[in-house]
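The other protein chains are all here in position, but one chain of the complex has been omitted.
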């Protein structure tokens, strides 16, 4: 089930983006050229093929600028579209359509880009158990929307941030002086609703972590053969997550190792935006 | 001269990003494992080669979380670095270093990514007059920082948003019923400090715009030969800007046409992030 | 064309003003005396003659306090009205009308005051080419609305702030060590959409600036005869702006010198408010 | 005793004003021309004579922009200064001095203007018991600072807003159906710390109000002779406040009638700003 | 008359509470289990007996989350209800009902708790002149709503905060060096709409305060016999307020001493919440 965030979770972002583009002086070009009474209709169109995400969220920018704008969605989030597909149609005061266009498209292009990149990885691991999950390597301020886009792309959730899951990483282990101490402290501190995952770089570390009965292990930067060995050692006693160097060319081999989860920052920090545009009819 | 934004322009973004990652419950892992009194030192390191941008801005996240963190910059914005280069060193309470790490790196990686992409285009057009400029296709909420990163990459400025320049685009022309009406209205409305640029798709439109004595023309999606013809027709009477389909493989041919400005959204909406990391020493 | 700001540009100001007046405890008098069910109708009336500005913006305060208030505008922004003219009529819950009255009138009186002062200068220069423009000497937080009021008064726009135009002033020249260095640095740094204006105090400085081919010159505190000489020297090669000591008694002589633009802070920082009132009918 | 607001009461206003002027792109002129390392010193100077108010508040803008700016106040709030007087000296990074100049001066000029106008009224009523008090006709968002300026001008306080005092006005009386009902409801509702004042237009209304034992009466738009008669009827049983048409030419006659308080919106909504400037030394 | 705050006074609190509970990731449970199209109806029910306060305010949380939720109030603020009473019914998207439930109930339970505690004190002093009033010992951020709840419980208002009344307390007297100096300074500084109350611990201090003709005296921590003696000494020349150690078991004896006002922090800082729940029908 693909559940969109409530408007109160993304409206502040859209308002800030509109303020960023309009400044205090407003849209000089549109205000000069387009009469206040002019009415228009416009299609939001995908210029390239991709997976839709954020069509209702991003296009809410139009009605935020002017409540007289109405909108009809033609391609729901989570669907694949060909180049040229109309994703939504907006209609209302021409000024609002032109002045909010870039804000809506910037957000939509980014969200579709994340979804499309995710979908490509999901497709690449088809037939394997692995689920594609995001990391915390997201754009500052956009994590809720980028993670929603990952789900629209067929990915699953990881912890959202530092506050809703324990992931013991190399630096924690360094400070604690070892995996057992680090995991022990984490377990003492953690509430009963929190899962504990430990990042390991070697099979020795993996054995240490498994001996502590953790919920999941993050196998960092291991090659497929070593991942397969790790999966074998875990033997279902914990969830296995692989990360490091994941992209469309490498992901299938990782999945083939039998990994449960494959996480990658690439889908959020480096995925190219989908090319989306607004075709206006006066 | 590379002028960084004042802290009051980017601190709200960092605070929001910290809040996004820490949530209300804070960093469960670090709070559990790292003693409050633990002190650490860490290097911010580039894992790949690239152009630095945002080193002082992004790493301000550490001191925002805990004012006891101090910082020394080793590679200034605007410099090129090899993989493995230490960009800055931070020192202070270990908890703050670990809890703010991801926010600092997410922003730094993105800014360096934009600068690196820009620098690659700037290098590609070396020897030609063309300057690389950004578009308004930036990440919602990050335009100030992404444009600063473009400058760190050797690019120049375009208008910032809708409020500080008039760019008459196809839809404005459509609503106005023609370039002369659109430009006329723009000129009547515009203050004397505002420049007027007109987007044209054909040489006929170009002639129309030139007849109106506009400050600049945006030659949209023209091929190099047509760009050269356009530059010839303009004959120095206006600035020429080319856009559409610009990337490292196409940019040199565009520049060779004698264009003044080359704008591309690619450097802001689709540039891959630079891989940056935090190496901690206890 | 008189283009009003979008509500999202002025609503925060109205909300802050309502909060300032209502505090946390609300309107003690109205809450005590006026029943929740009482309904009223009220006219917003100009007590003196003037130019209308902000009628729709300022009276939005009523509906922000209670969405059940409706409003009809009788005198549009930009029109001249005689004392006693009804500018708008509001109708709805009596409490909201009385509790938001002062906020609406404070803003309306100020905006009409700015428009009226501007209109008096515009009238004074009738027959001359000069346009009246505002400065940055506006009320903190109200610049968007005060500049809109200037336009309602028949004035034109200047740059909005420090971010959308380059105005090289005496202190910049002092730091740079001369006009050529200052303008040179400005030109190197400025994007192609930015105009450059230089403030000059003497005819020698004027010649220096003209030699640099700047877009406009600000002739500061020159007397009419000297202004005429300056206009002659410029000879159409740049826009001419006069400032300093402009008020209704001096403006015509300045305009007569052939100046393009006359800027004055008086219309925003010292214009008396128009007397506006709310006449309630139960 | 002149008590300045805490910084947390005015800093948000200064930050908003800086954001308004700097926009997202910053100070184009200063950033281009002034090197980051340039240091300067500047005097804040009164160009005309007046009463100082806000010298510490307004000039806090410099250090908000850059904490490296230091400040020394030379003329405290509440003092009278001649034209040419140095009010304060600021020193630090030249960029911050130039970029925050206008924000600081706009606020200072306005506050000194209010104080100066108030002081002129206070001087005009010297020898009489009357105190000059402000109304709620203040600039949206600036009430705290404008009322502080009134006190710096020698004025006293009125209620701050709708929330901290009951002032029964004509419309309340209209809705309630008469003064006794209105005052009765106010008294039932009011907490024991709240004073009740009633606005009256006629001597008959005055008698009605006095019979209800109110704390103060607002004598609206009465001529001096009628004010004197009103004062006689009150006979010290309530405070008397006069309002309507108060300015420097009329205030003394009103005071001579023996009034306790004279309120006027003129000092806040229409007082001309004091001319203040920044003289920079490199 | 029970006057509810305007929505703009409490909506920010509800939005913050929703954000606190939903975080950035939203309601994981409801999003997973409840289909977007599911519709539900639910009763807000009092599980125990009490006085209603905040039914319209607290339940506004549902519609803030999703404007498609409608609401009908069954038991108005200020009424007493038995256990099991339906206070309101909400209807709309099931997700919004479940996701906003806790925010609405947390606020409602607290407000009803305050009202119920207040009502118990009001009932306890029935037949005496004393009114029950709140102190400033309220929950940070909730004072407007807790004081509204006090009024719903039959209590009256005290000053709202530090800004709308003068209450000279022991520490002020200590700093000033005595009651006469403290009251003298207060009177010099206070506007004419401000009442002055003085806290006294002894009858000697009471005499001192009375000699200064203050508006009210706060008799702090006096036993009933001493309170009666104090009331006698005051003899109607000032309002008398008793505080310290007030609870349902002690309040009647205090009232019997003839006190005008009884203030207690217990009703706001320590009143148990009323048990309220949401009974959902699919």
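Letters A, B, C, D and E mark the chains in the order given here, with residues in each chain numbered from 1 onward.
To be clear about the criterion, a contact is a pair of C-beta atoms (placed from the backbone, for glycine too) under 8 Å apart; a residue touches a chain by one contact, two chains touch by 3 or more.
Model, not experiment: these values are computed from the prediction.
A.B. asks: Kindly name the visible chains that come into contact with the excluded chain.
C.D. replies: It touches the following shown chains in the full complex: A, B, C, D, E.
A.B. asks: Kindly state which of the options E:142, E:227 or E:262 is in contact with the chain not pictured.
C.D. replies: Within the whole complex, the residue contacting the unshown chain is E:142.
A.B. asks: Which positions on subunit D touch the chain that was left off?
C.D. replies: 1, 3, 5-6, 8-9, 143-144, 147, 157, 160-161, 163-164
A.B. asks: Tell me which stretches of subunit E touch the chain missing from the display.
C.D. replies: Touch set of subunit E with respect to the missing chain: 13-14, 16-17, 20-34, 38, 40, 94, 98-99, 102-103, 105-107, 109-110, 113, 136-144, 160-169, 171-172, 174-176, 182, 185-186, 188-190, 194, 265, 269-273, 278, 280, 282.
A.B. asks: In the whole complex, what residues of subunit A lie against the chain that is missing from view?
C.D. replies: Touching the chain left out of view, subunit A contributes residues 1, 3, 133, 156-160, 163-165, 167, 185, 188-195, 197, 215-216, 239, 241, 260-261.
Going forward, only the chains that are shown with their structure count from here on.
A.B. asks: Counting hops between chains that touch, how far apart are subunit C and subunit E?
C.D. replies: Each step joins two touching chains, and the minimum needed here is 1.
A.B. asks: Could you please state the distance in Å, as a whole number, between where the Cα atoms of subunit B are centred and where those of subunit E are centred?
C.D. replies: 52
A.B. asks: Find the geometric centre of each of subunit A and subunit E from their Cα atoms only, then give the gap between the two centres in Å, rounded to an integer.
C.D. replies: Distance between chain centres, rounded to whole Å: 44 Å.
A.B. asks: Where in subunit B do residues touch two or more other chains at once?
C.D. replies: Answer for subunit B, listing residues that touch two or more other chains: 1, 3, 20, 23-24, 143-144, 157, 160-161, 163-165, 167, 185, 188-190, 194.
A.B. asks: Line, ring, star, complete or other: which describes how these chains touch one another?
C.D. replies: Shape of the chain contacts: complete, all pairs touching.
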